[in-house]
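Reading through the structure tokens given below for one structure.
Note that this complex is displayed minus one protein chain, with the remaining chains in position.
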Amino acid sequence: MTGLIEWFGDPANWVGANGVPVRLGEQLVITGAAVLIAAVIALPIGIFTGHVGKWSSAVTNVANLGRAIPTFALLLLLAAVGGVGVNAAIVALALFAIPPILTNANIAIVGVDSQARLAGRAMGFTGWQLLLRVELPLAMPLIFAGLRTATVQVTATATLAALVGGGGFGRYILDGFALQNTTIVLAGVVLVAALTITMEAALAFVQAVLTSRNKSASGHMKSGFLRALRTA
Amino acid sequence: MAHGVSTWHHGVVRTRRIVGIALCAMVLSACSSEAGSQDQSLTIGAFNFTESQILAEVYAGALQANGYSTSIIQSTNREVLQPALESGEVQMVPEYLGTLTEFLNLKENGSDATTLASGDVDATYEQAKLLGERVGITVLTPSPAADQNAFAVRGDFARQYGLTSLSDLAALSNSLGLNLGGPPECPQRPFCQPGLEGTYSMKFAKFVPLDAGGPLTKGALSQGVIDVGLIFSSDGGVASNDFVVLVDDLKLQQVDNIVPAVLSSSVTPELTKILNAVSAAMTTDDLIAMNKAVDIDRRKPKDVAAEFLSAKGLVG
Partner (left out) sequence: MPAPSQGLNSFFSWGYLTSSWGELVSALIEHIAITVAAVALATAIAIPLAILAVRTRWLATPALIVGALLYTVPSLALITGLWPVFGLSATTVVVALALYALLVILRNTIVGLQGMPEEVRVAGLGMGYSQGALLVRVGMPLALPAIMAGVRLATVSTVGLVMVGALVGHGGLGLIVLNGFTNNFYLAPIVTGTVLAVILGLILEWLLVRLERRLSPWVSR
């Protein structure tokens, strides 16, 4: 325990290519890129299929299939084919992040209150307007929850990137294990946990901001934030 | 509701049985992986690179031909397998003489210990035996086959800067930022990064942790992610990758002959005889050929090992 505090207190661990800031940067880049790519792919598909109403079971099946793909193996496969480094990790993690984002986006749109849809139609909305002005705003909390889940899961799993030379906090865990130095492993674990919790809280905050702008009877931002946190 | 509950009850009983079977399976598999100190069985530990897997299969094959039952457990490196050997979780590890000696030396005498391994196989062997004894490990007779750590650069890089030796590279490192790649333990191993920096006064811009002379390091070297990488002198694919192995002109590397390290309490005269016979029959060329057969020709370590053993008349 004291060793851990010493490790964090040692300035040498905060500079250089193996220092915390650099590794943090790598972890964020990998996570951010993966979730972004996954969102760009999964959100349009999930939203569209939800809006159109068909293919929901196809979406569920694809998402299930995606969940069954082991990220560890996929990562090694991509690195073997495409070369070592960050790219293999980003692609593997993007594929890992697609199922939760896809499923949530689809369910969110499908689950929009049919009364709201009827009201929209009655007001003369076209399909596009219905989507943008009725369905999306109402579906936003659940869509966002999917993004949050994906981000948190990716943050923790991004540690695998170290296996293929991708850097990040996983480096501390792997190196610590290789050197049989528990302090370094623990440092890596603490850093990942701290980052995950911080991201979860940050995204819950963003979610509260986004949803408090849309009505909600008890729309006080603080309680919305706490509510969002509790529905982890 | 009553019908539903009784079906549920039935389901729970079935679930409990499945749980029971699963837990038994878990216990059984855990039990079978600890071969224990029974007479005719041995658990061999292997590092996670091709050559170590081949060596484990070679020794295992010879033991099996003599009536032993063997199992091979694979993990990452010495830092993990050495404690496993000392605790008896594995009973034999095919080791590398010089590196093992220094590993045990540093563990016993701290990081400032004087280097005990040297370029002399016999002298190093003596040291290894003593160090091993003190932790309950018997180091058997070293094989003529050896696999040194070696450092390689890309062919075009070597040609561009006229590099043939590590001293040449050291001179270059003063003007050009070099990236070194190797296993995560490299910055801690006296014959890896500290050795290059000490003996050769080499400077590195950064160290990239990859693997021990495996495809990650070779890939990173090909891709230019690193400029110099640790590979093994018995690697089967140096030529085909257009790598140039730089000559160790200042003799940093010690003798790394293959040598079985055995848990002392598992040693019997018969075991010693079998293992030593295998070691004696191996040459460095054999290692290179076997590595190439697996890494390039995609043959299986077990088959390659079996072929080696029968070619040398060690089985059947």
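Each chain carries a letter (A and B) given by its place in the written order, and its residues are counted from 1.
The criterion applied here is as follows: a residue touches a chain if its C-beta (ideal position, glycine included) is under 8 Å from a C-beta of that chain, and two chains touch if they have at least 3 such contacts.
Source: prediction; values computed, not measured.
Across B:E95, B:D168 or B:D211, the residue that sits in touch with the chain not pictured is B:D211.
The residue touching the chain not shown here, chosen from A:T31, A:T71, A:N104 or A:T151, is A:T71. Although one chain is not drawn, the whole complex shows that of B:E89, B:E197 or B:E270 it is B:E89 that touches it. Of the candidate positions B:S201, B:Q223, B:T268 or B:S310, contact with the hidden chain is made by B:Q223.
Considering the complete assembly, chain A touches the hidden chain via residues 64-65, 67-74, 76-77, 79-83, 152, 156-157, 159-160, 162-163, 170, 173-174, 176-177, 182, 185, 188-189, 192-193, 196-197, 232.
Touching the omitted chain from chain B are residues 1, 4-5, 7-8, 11-12, 15, 18-19, 22-23, 25-26, 29-30, 33-34, 45, 48-50, 53, 73-76, 80, 84, 87, 89-90, 211, 214-215, 218-219, 221-223, 237, 240-241, 294-298, 300, 303.
As a convention for this text, only the chains that are shown with their structure count from here on.
For the pair chain A and chain B, the distance between C-alpha centroids works out to 38 Å. Considering their complex, residues 16-18, 79-80, 83-85, 162, 164-165, 171, 174-175, 177-180 of chain A touch chain B. Residue ranges of chain B in contact with chain A, taken from their complex: 76-77, 79-80, 83, 183-185, 188, 206-210, 215-216, 219-220, 223, 225.
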